[in-house]
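Here you go, one structure.
Only a single protein chain was left out; the remaining protein chains are all shown in position.
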Amino acid sequence: MMSDPAQLAYLIPLLPLLAFVFLVLAGSVKQWVTGDIRLSDHLAHRVSIGAIFISWLLAIAILVDIVGRHGQTYIHSYPWLQLGASGALGSSAGGLQISFGWMVDPLTALMLIVVTTVTLMVQIFSTGYMAGDVRYPRFFAYLSLFGAAMLALVLANSLLELFIAWELVGLTSYLLIGFWFEKPTAKRAAMKAFLVTRIGDVGLFFGMAYLLSLTGTTDFVGLVIGNPETGALPFRSQGWLEAGIVAGPQIMALKGTVGLGLVALLIFAGSVGKSAQFPLHVWLPDAMEGPTPVSALIHAATMVAAGVYLVARMYPIFDLGGPLTALGATFRPLGLVGLTGAITAVMAAYFAFTQFDIKRVLAYSTISQLGYMMIGLGCGGVYAGVHDPSLGFTSGMFHLMTHAFFKGLLFLGSGAIIYACHHEQDMRRMGGLWKLTPITFWCYLTATLALAGLIPGGLFSKDSILEAAFGYNKLIFAAGVLGAFMTAGYMARQLVMVFAGEYSGGHEHGEHEHGDDGHLPHDPPLTMTVPLIILAVLAVVSGFVGIPGSMKIAGFLKYHALSHPEPAEHAMNWTVTSLGYGAALLGMATGLGSYSLQTRAFAFQTARPTALDWFLYQLSYQKGWFDEIYRATLVRGLFLVSDAAAWMDRWIVDGIVNGLGWLTRQLAFLSALVDRFIVDGLVNLVAVVSRGLGKGFRTVQSGQVQTYLLVATLGAILLIWAVAAGQIGAPTP
Amino acid sequence: MSAAFVILLLITVGAAVFVVTTKNIVHAAVFLGFTLLGLAGLYLLLGAPFVAFAQVMVYVGAVTVLILFAVMLTAQRLMREPRYGSQWRVAAGLAAAVVFGCMFWVINATSWPISPLKQDLSNSSEYLTQFTSGLLGSYLLPFEVASLLLLVALVGAVVLAKEERE
Partner (left out) sequence: MTTTPPATLEAFLLIGAMLFCLGIYGALTRRNAVAILISIELMLNAANLNLVAFARFVDHSHISGQPFAIFVITVAAAEAAVGLAIVLCVYRNIRHINVDQINLLKW
């Protein structure tokens, strides 16, 4: 078994799914057996953590195994629907081929490690954070379901399968954001998340459908997985293949076409929604209504990374898709990806500067970092005119991994802080925690430095992105550098506001349910601090796979660009590195210097702000007024359409139906008239006539004998006449 | 047209007119008797003495008396009966007149095949022989049936007219 753990890869999503089913159904079974429907909290988290732990071990086994195989891909698929031309994989347009199964390649293995590790840490953390919650077992059930869905997404071997898991991930996100559904803000946030990502999902669906119509299949093998040298179909169709991420024959055939570019664009719409890129980023800050472990898992490390994963998985399509023209500008799909990422990175960082909620800052930071990943991915590909087409691909995914660790750590750390400060989330009421919660402080500091790009965790991944951008487009590079400066800046601000100075919170909270040593915060229990420490270690260590100059990860996660000369050995670009590092240092210094370490207040507060100051501040604080604009335009427009449709339904459709009903009633009335007067009339007429005739004729029966006699006499007269008239004149015999 | 015929004619028809026109029922019964007597006389003229005797004995003697009995047993307070309206009587009279008219026409229009009587036997004993040979010869069956009929009528009349017992 250990020789080929990829064969067991299906267990990785299956175990958490079974945990979910168990947790959902066990309550009913328990009720049937003991009469009490409540599951014990211990049972819930043990089942859930047990499942994800085993999945984690399997993921490690798969990673170790696949590193040793040097770029092979494992495929296990069952053909499900095959119409049209011969059954060869991905053959001829006009046919249709859909299969189900799983696929393990280096990209998948990386994602498996990331998802299982962070999920495991989050679940362990949740046992402390969510302790005592009324719906504790349900929380773990949802976490398990999410884990199952996300792992299935990563293991999918076709775009269709991925889409199914994608939708399920969106569903669990909705369930978890709205977990505390007693809060109306939570309900609204969950709905907003679902609907906004839905907009993107529609694009993804149409992209998938269009791809299916162009190529007849959505299976990865043959489209985006193939022989690394030639791009041809692998010799075998099952098991370990000599295959990597490369453009397959059908994609090569569609190279440069507008159709393929449109497919890429539509698929990217899904990524824009799921990964909260501009302009569909508005749901992520509101998603902070959910419990903090949820924010850590879904909205920092995994679900939002699914969009990045999708672009990476479909990279050949993005790379070879033809340029599209809109509004006078022509752009390649990857170029659009990079541009979107750049805009998002800078914009979100700008908004992060003025937020007071600890989680909101992190939320905008996540949006910004996701933008960085898109920058990375976008600055690659055959047609980017870069030296190494695979660098962008590698750097984006590298940053995804390190980001998952340090952003997950940051969120869990914020969860620990919130827990310690008795569920206080406003940073203005924190402070002094560097000595009150030391473990949390050091982990948080580590993560912050990694995020800023100052220590090896995030340093190398961010550096590789900047390098890719530098080689492609100087403007995007400049945006990246600016973003690095801003990232360090707002994180410094957060550090000061949360940890420096003296603790300023807890005054208005009287007695507390924690009931321990007064109101001062302290480090949370081990169940919460141990995951922090583990993640901190991982955040740093994971960076070392990509030390510039000998990027091992570049050999592992590789996009094979056909018809491009093999790039030369990768050497470190000191210009880029120094500019990036310098910007980060500068940002950190500026941030630390702008806030007094004693009072935690802004050091340069002007007495009389100018109109420009006020506008710039409001632009950040009001988050660019995106929500307001969307509400005024799209939401109102949607409600107008909905009202119009309702009007049409009530007056026209119902009118027609009611009209038909009314018409039928009138016809029935007429029919009743006909029946009553004509049909019944005829029948009654017969009766009336009979009665009349009877009435008339019965008068003959007068009962008067002499009348009868008179009539008889008259009859006799007639008889005489009749008989005699013939006889008179006849000769007598 | 002998004188006897004319007298008998007047008696018969005149009495008959009285029978049907008088309001008094007793008078009607009595005049019926006269009519029947007149008819007996006519029978004699026609050479049927037996029939005449039977007529007098049965009709005048028994039937008339029977009728008078019935009249008295069904006596009303008023022996005179109120008449019908004139409309009815005119209609009835008209009907009767029309019947008479038809008969009149038929009687005169038909040429009756007269077979002349050679010998008037009504005064001799030959008559009775001839009569009874017919009565008990050719008409034996009707004779016997008639006697049965009389018996039945007798019983029936007695039963019908019997007083009801409680």
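Descriptive notes on the structure:
By written order: A and B. Residues from 1 in each chain.
We adopt the following convention: a contact is a pair of C-beta atoms (placed from the backbone, for glycine too) under 8 Å apart; a residue touches a chain by one contact, two chains touch by 3 or more.
All values reported here derive from a predicted model rather than from experimental measurement.
For the options A:330, A:563 or A:699, the residue in contact with the chain missing from this view is A:699.
Contacts to the hidden chain, counted on chain B, fall at residues 1-2, 4-5, 9, 12-13, 16-17, 19-20, 25, 28-29, 32, 35-36, 39, 42-43, 45-48, 50-51, 54-55, 58-59, 62-63, 66-67, 69-71, 73-74, 76, 81-84, 88-89, 92-93, 95-97, 99-100, 103-104, 107-108, 112-120, 130-131, 134-135, 138-139, 142-143, 146, 149-150, 152-154, 156-161, 164.
By the touch definition given at the top, chain A reaches the unshown chain through residues 698-699, 701-706, 709-710, 713.
Keep in mind that, in the parts below, only the chains that are shown with their structure count from here on.
Listing the residues of chain B that touch chain A in their complex gives 91-92, 95-96, 98-99, 102-103, 105-106, 109-113.
Taken in their complex, chain A has these residues touching chain B: 706, 710, 713-714, 716-717, 720-721, 724, 727-729, 732-733.
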